[in-house]
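The complex is shown incomplete by one protein chain, all other protein chains being positioned as in the whole.
Right, chain A next:
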Amino acid sequence: MASSQHVLLSPAELAYLHASLSLTPPIRPDGRTPTQFRPLAAETGILPGANGSARICFADGTEAIVGVKAEVERTAQRAGEETIFTEGNLLGDEDEDVEDGEAKEGEDKRRGYSSWVEMTVEIPGLRDDDSGTAFLAAMLSEALLADGEFVKRLWINRRFHWKLYIDIILISPPLSYPLPLLSLTTHLALLSTRLPRLKSEGDEDPFFDDDWAAAPYLFPRTITAGAKSTAADPTASRPPITLLVMAVGNNIIFDPSKEELAVADVALAVSVTGTTSHAEDTVQAEGKVGRDLRLLSIRTIDPPSRLTPPGVANAANAAYGTANGAAAQQKMPEARTAETEVVEGVWRAPRGGAKRIVLGALVQKVLERGGVVDEVLDALEGVDLG
């Protein structure tokens, strides 16, 4: 998988890279600031037949397209739910309908299941059941499904829902770890996704407007002023994004390039979602739409730095040693000592876990208001959904 791809850098080069990234402020090979993203090109609506689609091209040449297709599906009745509801709704009074459809006593009747979203990831040159691909798909859908708010959007009525097929294709060779690219593209595709406008009411068989121009966005763009937007208000939230953040020493670096990743102490995939802030005063205070960022999931990624580089003798390989058991260690005490020796200017894979304090700072940095995530979300928001 991409994350474990070896960069063809010598131990000396790696050591140099590591050293320059550990400086305060860090010096990145391409001269970016730690929070700066590489430029990217994005467009939406590239697949006319899909409900929503996007293409993003990173500066390193990796490019992904995502298509979102929606299908109406009958919701399977689950045991324990009230099953006889059609009578009341179909033939009963109109006002009863309204009550049922809207939040009754503030309770959201909509309910969603994660099976309503099917996500496939395709990486060129890899089988679709490759563990890396499966892991990527799991991470991306996990972010989407984590809080259960997303699938609620797919609820049509108690008998029907939209089934969403999200097809994510990396169309360039996997030059770097593609997670951020795929996530951003998916985010953009979901932003541009529109579902046909529902014309029927209540629990009737759904009936849709045949005018595509009238189809509303799955994530409506404009928040109508004055409408009360609570945290649960579906119009305010945005699809999640998953960012790759790494730390070298105490420096936190966003959007690492392949080379930077090769010397990372820690690499995390952090999924966040932005909800427009409901506190009016914050909006005014910051002069722009305030966003509440919510952390959805964190996963550690094995950075290639933790893998043994090629050309290391088994004797010097810690991983090999542990695998062979204590007996081997006993036999070669000199090998153990050789390993612990640190030579200045020669790269050695970092050992041991990430420091708690670094992890904490990392998450803090991601969730910072007006920080990197805000910037990314704003940029994606700014892409024209033609």
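Here is the rule we use: a residue touches a chain if its C-beta (ideal position, glycine included) is under 8 Å from a C-beta of that chain, and two chains touch if they have at least 3 such contacts; residues count from 1.
Just so it is clear, contacts and distances are computed from a predicted model.
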"Translation initiation factor eIF2B subunit delta", "Vacuolar protein sorting-associated protein 26C", "Anaphase-promoting complex subunit 2" or "Chromosome disjunction protein 3" - which is the UniProt name of the missing chain: "Chromosome disjunction protein 3"
Contact residue for the chain not shown (choose from A:K199, A:R221 or A:R369): A:K199
Absent-chain contact - pick from A:L8, A:L23, A:A41 or A:V346: A:A41
Chain A, residues in touch with the chain not shown (by the definition above): 36-44, 48-51, 70-72, 74, 86-87, 90-91, 196, 199-213, 215, 375-376, 379-380, 382-384, 386
